[in-house]
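One structure is given below, encoded as structure tokens.
The complex is shown incomplete by one protein chain, all other protein chains being positioned as in the whole.
Order of writing sets the chain letters: A, B and C. Residues in each chain are counted from 1.
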Amino acid sequence: MSHTEQYNFSKTALRGLRDAAFAGVIALIVFGPMNGLILDGYGLDFHLDRPFLMAGIVALGRFLLTLSGCLPAVRQLRERLMDFSHRGVTVEQPGDSQVRWKVLILLTIITGLCAPFLVSKYWLTILILALIYVLLGLGLNIVVGFAGLLDLGFVAFYAVGAYVIALGAQYWGLGFWTAIPVAAVLAALAGCILAFPVLRMHGDYLAIVTLGFGEIIRLVLNNWLDFTGGPNGVRAPSPTLFGLEFTRKAKEGGIPFHEYFGLEYSSFYKYLLIYLVLFVIVVALTLFVHRLRNMPMGRAWEALRENEIACRSLGINHVTVKLSAFMMGAMTAGIGGVFFASYQGFVNPTSFTFFESALILAIVVLGGMGSIVGVIIAAFVFTLVPEMLREFADYRVLVFGVVMVLMMIWRPRGLLQIRRKAFKRPRPVYTRPGEAQPLHAASAGQSL
Amino acid sequence: MISKQFKRLAVSAAVAASLSAGIASAETIKIGVAGPHTGAYANFGVQLWQGATLAAEKINSNGGIDGKQIELVKGDDACEPKQALAVANRMVEVDGVAGVVGHFCSSSTLPASEIYEDAGVVMVTPGSTNPAVTDRGLSVVLRNTGRDDQQGIVAAEYIVNDLNAKRVAVIHDKDTYGQGLADAMKAHLNKIGTKEVLYEGLTRGEKDFNALVTKIKAADADVIYFGGLHSEAGPLVRQLREQGVDGTFFSGDGIVSEDLMPAAGGGKNVDGIMMTFGRDPRTFDEGKQVVAEFRAKGFEPEGYTLYAYSTVQAIAQGIDGADTTDGEKVAEWLKAHSAKTIMGERKWDAKGDLTRSDYAVYRWNQDGSYAKAN
Amino acid sequence: MDFHILFQQLVNGLTLGSVYGLIAVGYTMVYGIIGMINFAHGDIYMISAYLAAIFMALLFSFGLDSVPLVIVCTLMITMAITAVYGWSIEHVAYRPLRNSTRLAPLISAIGVSLILQNYAQISQGAGTQSVPTLIEGALRFGDDNAFFQITYMQMMIIAVSAVSMGALTFLIQRTAYGRKCRATQQDRTMASILGINTDFTISSVFVIGAIMAAIAGMLVTLTYGSFDFYVGFIVGIKAFTAAVLGGIGSLPGAMLGGLILGLSESLFSGFINTDYKDVFAFSILVLVMIFKPSGLLGKPLVEKV
Partner (left out) sequence: MQPTTTQPLLEVSDLSMRFGGILALNSASLNVLPGSITAIIGPNGAGKTTLFNCITGFYRATSGAIRFNSGNSSVDLIQVLGGPFKATDLTDPRAFSTRLYYKMLGGSHRVALAGVARTFQNIRLFDEMTAIENLLVAQHTGLDRNVVGGFLRTGSYLKSEHTAVDRAFYWLDKMGLGEDANRLAGELPYGHQRRLEIARAMCTQPKMICLDEPAAGLNPNETKALSEMIQMLRREHDVAVLLIEHDMGMVMDISDHIVVLDHGEVIAAGTPQHVENDPAVLAAYLGADYETGVAL
């Protein structure tokens, strides 16, 4: 260590101490009353040791953070981590090999198909939930990630889907399979009705209107007792396979699945069916969304997010393009709702609170807005991790919040970079005006 | 001193863990305790857990169920249906419980019970009073508490016959329990010839009910019946009294909590509140000793504590009697026989409801205690 | 129609609206200056309710028995500590994201909101907390059978929010500090070139928002007497709606939005139906947004091509 470095180190250490002391005092003010003085009826219990402990931890942490800045290795690591976060988008090169990706995707699909046979029923239900969130994440990704429309009421369409199957079964004898397209259409319709008047609005206003709409839907579901059952909720039917039911005892005339195949009854088969259907839909949707990005519709969404005025100058009707994104997202959420209701066997309005919208939004943002793989990973992280953290039930939400904040600081552009497809020069088909002129001589730009 | 305490705690926890692990490999029967251990209704979860823990300790020290020790498993549903479902699946699949004490909130019990039905695990709820819990014809579901319609009938009879009320305002909190209770009360009230003057819902979690209170005042009600929990009942009472509404406040067993008095603004406002509640479990002769034990530990066994205790006893006797952990058989045995618990003898009908409803009307006093109204 | 009922509902609505307005100020100022929806603001209000209850209990346990003194001291301490909350949250969770994507601070704010709720729940317990009634009594108008009343607490809420809104408006419109705020709002880069410490200005806006939330928290705790860790979310959404309704970024707009929301809630639930009062409130918002996209008092957005 050279002399100046030593000097710098001691200076940093001194600064660190000062910062740490400051952080400790602030922490003491923040944590002191809330943690040290516990309300009990109209009186107080004193636990003054707690805030001092926490302030100590904060001060120590702050000091170590400053100090770690002196170690070149730590500094380099930090710089590398932080540097990555600024490049949100990369472009593939035309020659890049796609084989690795294809193998990876194939492996994922095989794993996904085998998974239900390898895990317990409990984990199967968690996997179903995770896949539902993948579906929702992909849907909201279209709205927020691609089209750049901040939607805080996404859960409304999810609720529409869930209630379509539940109420449909109750009033019109709607089955699981018919409910999927019906819910998709009705949710898209709901999206259209909401969006058409508000899509001309500026971004953040759209956010609050959608938030309000989400709340309205939930409140109506909760209050319209005669139709929706209010807080008591509605039972939702299980799926059937070619008319075979997945119940222990079939309703009049039907044959349960397990009797038909001479198996012992287990609700595993029901979850297996839901999982497999859901998995196929998720894979198809993933492929669809992936292709969408390179389709005119998807490109128009992204262009709209990047610059609405330029889009209009190119003849793109921003209202209908936004509307298409909104409806597509709502449709996905509607399908997700059907699976959710069928999986849970029961729906009530408490499943469709703002927290749910925030969760889906967090999945999209943490995944990296617009990155499909990122959204899928984030959806799994957000459903599996809380389940694993069940032991720390009290701190679950706290950890969840801390992760959200830290992720935003560390990687505001999300977990994964967005990769854009590269285009190869195609075989010419476009009839070129002025072909008589040699192409390259005309492009004087070369000399610039 | 704190660190010493902590060490002792850690050591005892480690010992307990190793002990239970040792026993687990030998012979244990797992019983789940599912309820809101976190979230806004966590205090009910505490009651359940305390009651169940002591019951299990007692049974274990007396040799367990047929020689097997009981091991309790905590399941937190935070009173959310989605979490209740995950908890139920986890109890059944991962923990492999033989019986479940719970769930607490009716909105959680309804979806979760379907899982237990599928898995054939007996579920006895100590707190869900919504009629739908047992009305759906599930074979493994029992209820160790009353039904809202029983409770509603008792309340309606009392309001009309004893309070001689002519003008009744019915308020609920738009939740499965609260609205179910209010509707049951309203139905019987109408049946016996009194029409309510007001029927409204308030939003759970809000604290400003002034607009509603003014409406009650305008309706000139002499009884305000509220279906809901103490967290809304407290502020509602406070605002009623502040606006000078002096009708009788009448509610159900959802307000049984020590938090009610401070929330209602002190003894003056609590005085005279009426409620329906099962016979105070602390008054059973069989339970005297257990109540004393709880108090010795510094825990007042109020609310659902003893219900949970009694439920663990019932499940244990059911498993013992049926000599199997098959939920359907245990439930059948319990319905056919009866369980002797600290809350007296519990008998069930074919649906799984208690045969005898012991709902009575209680009146709160200025000091925050409540006693049977005469 | 019974006019005493109408007047009583107007008083109820005015009180509620004043509280919404006070909290809406925090949303509107932060949005105005950095264009960010501070979702955690409602939870700061929740924290301040806890702080108020804690310090009231503490001062009483020290043997202070003069109610006005306790209230004033508690208010001061609550404001100070809530301000520290506002400052440190801005420092830790929002400042590092200043130049990030538009959604990053929003997600971070949702995270902070979850943290604060869970923090209050863990440290103070999940149950409802309460404070005793300190100020009782009311002014009654009309005879014994048909009266309407304003409790002294309601009067205090309306008066204190009017005074603090006035003071805040003066601060922003008439002082050098206010000019700096407005300059930063107009063009942050230019303001910093002109020597305004924009970081400090932005921090201070969070602090002011927190102080207003603290006043609201203190008043509401005194009036309704009970709260839990979840109150911030419900009131926060309403207050944010009020801010947008009045035109986000505009101080008088926040107050106007709050009053409209409070009055519409109490009148709707008083004369039509309590169940759908929130549906009605949000419908008003949606309608205003459709016909006047920038809110009632907001400046219309001019599209720069």
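One rule holds for everything that comes next: contacts are C-beta pairs under 8 Å (C-beta built on N, C-alpha and C of every residue); 3 or more make two chains touch, one makes a residue touch a chain.
Because the structure is a prediction, the values reported are computed rather than measured.
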Absent-chain contact - pick from A:Phe9, A:Tyr260, A:Phe288 or A:Tyr395: A:Phe288
Omitted-chain contact residue, chosen from A:Ala187, A:Leu273, A:Cys311 or A:Ile372: A:Cys311
Residues belonging to chain A that touch the chain removed from view: 88-89, 91-94, 287-288, 291-292, 295-297, 299-300, 302-303, 306-307, 309-320, 418, 420, 422-423, 425-430, 432-434, 437, 439-440, 442-448
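Going forward, only the chains that are shown with their structure count from here on.
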Approximate Å spacing (C-alpha centroids) for the pair chain A, chain B: 37
Approximate Å spacing (C-alpha centroids) for the pair chain A, chain C: 30
For chain A, residues that touch 2 or more chains besides their own: 41-42, 223, 394
Per-residue multi-chain contacts in chain B, two or more chains: 38, 174, 201, 262
Complex contact set, residues of chain C against chain B: 2, 5, 8-9, 12-13, 15-16, 121, 125-133, 136, 138, 147, 149, 151, 220, 224-231, 233-234, 265-267, 269-270, 273-275, 277-278
List of chain A residues in touch with chain B within their complex: 41-42, 49, 120-123, 125-126, 129, 222-223, 225, 230-233, 248, 266-267, 344-346, 348, 350-351, 387, 390, 393-394, 396
Chain C - residues contacting chain A, complex: 31, 35, 37, 47, 50-51, 53-55, 57-58, 61, 81, 84-85, 88, 92-93, 96-97, 100-108, 110-115, 117-120, 122-125, 129-132, 233, 237, 240-241, 244, 248, 275-276, 278-279, 282-283, 285-286, 289-290, 293-294, 301, 303, 305
